[in-house]
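First the structure, which I've put down as structure tokens, then a few questions once you've had a look.
The complex is shown incomplete by one protein chain, all other protein chains being positioned as in the whole.
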Amino acid sequence: MNASALESKPKIRGNEPAEVTQHIVEIVSDSGEGAQTCGQMFGALCAKSGNGVWTVEIIPAEIEPPARSRAGASGIRIRLGSGPVTNAGDEADVAVAFNEQVLYSRIDTQALRPGTIVFLDRTWAGNPMDSIRQMYAEAVADFHTRGYQVIEVPIEQECRKHTEEPRKGKNMWVLGLLCALYDLDMELVRDDVRRRFARKGDAAVLKNLTLLDDGYQWTLANVAHRFHVPARKLDKPMVVMNGNQALALGVMAAGIEVCSMYPITPATSASHFLASSFEQTGGIVHQAEDEIAAIGFAIGCSYAGKTAVTITSGPGLALKTEFLGLAVAAEVPLVVVVVQRGGPSTGLPTKIEQGDLLAALYASPGDSPKIVIAPATIEECFHFMILARNLAEEFRGPVMVLTDANLATGQQPFPKPTPKQSWMAPPVDQSDWEKGVPPFAWDPESGLSIRPIPGQRGGEYVLTGLAHDEYSHVAYESSINQRAMDMRSRKLAVFRSTLKPPRVHGDAEGDLLVVGWGSTLGAIEEAVDALRGEGLRVSSLHLRFLSPMEPGLKEIFARFKKVMTVEINYSDTPGTPHLTPESRRYSQLAMLLRAQTLVDVDCWSRVPGSPLPPAMIMAELRRRLQEVN
Amino acid sequence: MNASALESKPKIRGNEPAEVTQHIVEIVSDSGEGAQTCGQMFGALCAKSGNGVWTVEIIPAEIEPPARSRAGASGIRIRLGSGPVTNAGDEADVAVAFNEQVLYSRIDTQALRPGTIVFLDRTWAGNPMDSIRQMYAEAVADFHTRGYQVIEVPIEQECRKHTEEPRKGKNMWVLGLLCALYDLDMELVRDDVRRRFARKGDAAVLKNLTLLDDGYQWTLANVAHRFHVPARKLDKPMVVMNGNQALALGVMAAGIEVCSMYPITPATSASHFLASSFEQTGGIVHQAEDEIAAIGFAIGCSYAGKTAVTITSGPGLALKTEFLGLAVAAEVPLVVVVVQRGGPSTGLPTKIEQGDLLAALYASPGDSPKIVIAPATIEECFHFMILARNLAEEFRGPVMVLTDANLATGQQPFPKPTPKQSWMAPPVDQSDWEKGVPPFAWDPESGLSIRPIPGQRGGEYVLTGLAHDEYSHVAYESSINQRAMDMRSRKLAVFRSTLKPPRVHGDAEGDLLVVGWGSTLGAIEEAVDALRGEGLRVSSLHLRFLSPMEPGLKEIFARFKKVMTVEINYSDTPGTPHLTPESRRYSQLAMLLRAQTLVDVDCWSRVPGSPLPPAMIMAELRRRLQEVN
Amino acid sequence: MFGLLQDLDLEPQVKECHLEDYQGAEARWCPGCGDHSVLSAVQRLARDEQLPPERTVVVSGIGCSSRFPHYMHTYGFHGLHGRAFPVACGVRSRRPDLHMFVVTGDGDCCAIGTAHWIHAIRYNMNFTVLLLDNNIYGLTKMQTSPTTRPGERSNTHPKGSFFAALNPISVTLGINNASFVAQTVDWNPPHLYATIKAAHRHQGTSFVRVLQRCPHFTAHVFAPAQEDYSRMLLMTHPDGINMDPAVTRLFPNRIEHDPSNLAEARALADRADVYTLGLFYRDPEAARYDLATAQGLGMSSESKLAAVEKALDRFLV
Partner (left out) sequence: MFGLLQDLDLEPQVKECHLEDYQGAEARWCPGCGDHSVLSAVQRLARDEQLPPERTVVVSGIGCSSRFPHYMHTYGFHGLHGRAFPVACGVRSRRPDLHMFVVTGDGDCCAIGTAHWIHAIRYNMNFTVLLLDNNIYGLTKMQTSPTTRPGERSNTHPKGSFFAALNPISVTLGINNASFVAQTVDWNPPHLYATIKAAHRHQGTSFVRVLQRCPHFTAHVFAPAQEDYSRMLLMTHPDGINMDPAVTRLFPNRIEHDPSNLAEARALADRADVYTLGLFYRDPEAARYDLATAQGLGMSSESKLAAVEKALDRFLV
């Protein structure tokens, strides 16, 4: 339908909003037009009013891509729900596009579906350049044929009424549009705008309020659609943030004092946050000359008593391999965060993948047992940092935390954590070291030992990466090597003995069990729930602890006809040329589970560089379920 | 028995030598006394006369260790046999010690047994320093109580008769002793001595011949023992060398022109050999500023058309991780040799371990399928280099060759290879590139493609580690990523389809199948043969191809009651505290086999820093066989 | 020569190359990015020198600047962050016939790539290095680089960089065997072109630091010098960078500097009050490693085979 047509119609205010349990909105623009701010504000407002929300940014590959180009699309997706929203979902229900070209980039990535309501800035229709007018016209026609409900909106014209530089104003106007569309409480919105622009002065506040209201009014007047996503009352205060902010805050809450890093996408934003906030908790960010120096610096801190964190992504992890081996061999507490991106090599730097699990476990030559954990939600990104520092010190070695680009950039509300003393690192022990106790007084039962810290009188020892005995003396006698390795490996067995078997989502038995790890939790459970709704006997299980693994898997698996993992990494697709069942290369978790349980764990994994949408997972699970029955 | 006692007796020349099918001799001295040269010559002479031989050097941890110190022992072990000798064997039958302290270092490593004949330089008994005389006396007494047949020999005294610096002469005298003991053809020996010392002048030749004969005569006159190890006639010319020399020669025979390296034990000696010999085949050794630069340089050569080799060990491998990922992603042919040593971290730099298998497979973040092969003999070290270059170019990617410190330093005779044209790299193609053919024209069936090489007109392209399409253009569209990864992984499936199932050593079915890889071949088969001799139903299988693995394993395994690997790397020992069957960390090959075959592959692995002797393996296999029955 | 298929190798390069023949994918740098002008300077040079595209290789690391090879229609190697030098040295080691450029950034070269930079200068293999120095990490969105001036704000140092900026020129001048060290700016195309041309003509490693504008993140850093030429000091000398006198006159501050005078070069490199442009130092005598690495090229496989035989014979029992 055509908006200009609408305008002639009698005003259509106040018709009843359609109630929906969840909705997906996308806002796309050229970069620099503020679609993301607009979306963040909208998302935050929905969260405030008690909706579940997941927002994820759409980031162009270039820093300043050409205007009106597909590859240049910059924007955001907001998924709203009545209940908690755990992932970005499937196709969008509503899309707002600042020009037709950027919308195409979303069409290319299957972000839209027939029926999607598309709000398109129709200002281009009146552009002085024929070519642009023509591109616009063709696109609109095309959109109609694709079955979108196209609503042409005079976004820029309207904005010009209130500002000379509409490029900077459009996003507020669109925020108004969305507020009308989802009938949000405008007072809340205005407060938020006032707060945000306060430091820019009253003029700015006023201008933005006007744009906001104009967008709101225009929509009430001209758009028939009206949606309402019922919200539940919030019982506790909620925070909204992305995974990188969450883990940065976790670092602060854990009482860690040093983050040693080298910039790399998509990990860097965590360090950016720390660079601006860390000093509030007396911490520092060290930007090293490279990743090797970054982890070396962190290990130096840890050796000197202050367990440090180093944050990186795939290529950086590759460079930390050797020092990781030293931290294992010399038992240096250390927290290593890997925000996974598309690999191998430089791969897809801004895109998601879960491809670094095996590298985290096995990259260091020789046997290097270490703890590897993976948060599955943004909230867990926060809490796992506290856990990680604790484990690192308790078990005297490196702890790796695997997140990914999806968690790093996704935003989600969760109950505000209440920081505790007990989360904080204890002060560095500088008391005299007990006479006669060696620096590696391994408890034969557990392999655990307490380390002397420089400053402790009588604890003097030389840390070394050479094979060493409990005095940290270089081993000339070979039996010592076996002993030290036993002790280091035993720590994992001990830690594992403290873990509970993982919770099964759905029935404890059935036809199919889906196993996942990391950021896929939400999408997998959403798919599983939907299928269970259809009466299918499928359950899922999500691992947070990958080394050592949570216990009891074999028994749990035994209660299902079929077990498979769903992962965002590479595996050979059965039936492809030259592939035999025996030669298939499985996805990374599946391979580990097969070796450990000897259960024929199947897998479905893809590397699209984007999260796996629930619907796609559903379709695949349905296929597998048919195989089973 | 005491040599001086002997002397009084009537001369005991010419008594019949005892025939033995195999014998182990050790020569130990302070470093710088030439025990190794002596042993090498003795080994070579035995080989020449048709005996099977395995020699392995005993290297002190320090560069110039203090004299008469245990840690300072420098020497060599020579194992002789009537048939081929594939490993260093168990305890020594004969030991020659230049002083009593160095012998203790061998006792510490269980190199001797009650009954071992020990030739000990008794010169120390007359040393001016009481302390030394006393140490000597105590040691001799101790040796007797340990049940060795101690023969005190006036090595140094005798040498003084012919040279002022006996430190440099003892080894020739001892060579004479051994020649008498094993009644070698002295003419052969003298020729060898003449050849070796020719360039040092006649005086030197004469002196050494005199020392040699004196040692020979003294032994005939004073030692009752006489051994003969029957030899078979040699049908073809044989060469004797260690594994590092073999692979260096393999590099030359493969027509590789560049070895880019950074020094690291135990890999460096291969580069040393190339540094002095490579120019004969027009090759160069580049010593880079570090391992990252070393592999980067090699990749540059390969990109420019000359497939290069980089040689390293564990810590160096850790640093090559990132570039390895690039070579996989951008499909750059490359040969990477890893001479494994004890890990993790700096570990045991001069000692053997098989701990880098998983790192070779999984170190690079993301999915990086690559070919990994492991020679099992010194002869294979040579031939696998030719294979490796071929595979690297055929399958357009890195090929990793895993050897270890045992192969690197062990010496063994094998038939002299006859180099072929076909082994050599073809000349770099500089013809015009076929119009319209992209740089990655992946054959969908095989994933294979041919690469343009700088200089080829029309082939211009930009190699990149970013996700890319067949034009090597950066992928903005995600489906491309899946496709490229499929293609790279498919190459492994294709290669695997060309491999034959591995040969089973022993019966094709039975109670126990032992699986190994790398340098353990000889010891495992010796142990298996011995047990089979006792009628036990055990066989073995040795893998040369580890990624992809040789086919048919599952069926082969199915024909045995129990399958286990024997490896020189770490695995948890069942029954140790907190260990559950599910939480056990298996040895590296066992883990891979379990994941791939779902057969309950058990393992026995140790990290003593030394090869696993056949007897030790036998004992363990016997234990497992009892479990089975 | 050196194991190339002889017949084809000797075939003459007939057709003349035009600018378009050196243009690859459309450059995706920000509008006004200094990298654009460096790209066109190199393309012009390639055209003027008629470098055969198939015998020209551009090696880079990772960064905005390192996207450079994609925009050239030649052979290219867009490798790993910080590792352009080892790859370039490897390419050069057995290919004396290629024309080579190395493009790197201030993070790529002076942070993670430091070791390779220092040693590449020692090796002095024959290629032209273009260090596109925008005083910032561009591609990863504005973090401090070693050449960031103290006090400059970035996402990793919101209160301003703490460190004294590393001076790539003075470091390079401290390395034995440095053979060509120059500095230019992206905003004066004639000097940029003249410098790259001299660098390309030089036999050995030519190290050229290009002060490069990053309008997106560090616009203010070089804008003053761009607007006011008195903030630059032009080194002139017959053995230096030679260009149209008219352009030379644009620079109010000029100094005669003999590029064989190392001490003066170092002093000029240390000047903090101005950007010193031109050729600091040249040593045509510096030893070239690529001459050594080329040894044995072209040996026939027959003689190789014979040599392998001989080598094996040394091990006969």
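Some notes on this structure:
The chains carry the letters A, B and C, assigned in the order they are written, with residues numbered from 1 in each.
By our rule, a contact is a pair of C-beta atoms (placed from the backbone, for glycine too) under 8 Å apart; a residue touches a chain by one contact, two chains touch by 3 or more.
Remember, predicted model here, so these are calculated numbers, not experimental data.
Across the whole complex, the hidden chain's contacts among the shown chains comprise A, B, C.
Across the entire complex, the residue among A:L466, A:A493, A:M564 or A:L589 in touch with the chain not shown is A:L466.
Residue A:A308 is the one among A:A308, A:L357 or A:A467 that touches the chain not shown.
Here the missing chain is touched by one residue of A:A71, A:I132, A:A204 or A:M238, and it is A:M238. Only one of A:V258, A:V309 or A:L625 touches the absent chain when the whole complex is considered: A:V258.
Touching residues on subunit B toward the chain that is not drawn are 61-66, 71, 262-265, 268, 271-272, 275-276, 285, 287, 289-291, 315, 345-346.
Interface with the hidden chain, as seen from subunit A, comprises residues 44, 47-48, 237-241, 245, 249, 252-253, 255, 257-258, 260, 277, 279-284, 286, 288-290, 292-306, 308, 322-323, 326, 413, 416-417, 419-421, 424, 427-432, 452, 454-466, 473-474. By the touch definition given at the top, subunit C reaches the unshown chain through residues 111-115, 118-119, 122-123, 146, 150, 162-167, 170-177, 262-263, 266-267, 270, 286-287, 289, 292.
We adopt the following convention: only the chains that are shown with their structure count from here on.
Separating the centre of subunit A from that of subunit C, both taken as means of CA atoms, is a distance of 39 Å.
Rounded to whole angstrom, the centroid-to-centroid distance between subunit B and subunit C, based on C-alpha atoms, equals 44 Å. Among all residues of subunit C, those that touch two or more other chains are 62, 80.
The set of subunit B residues touching two or more other chains comprises 322, 326, 464-466, 474.
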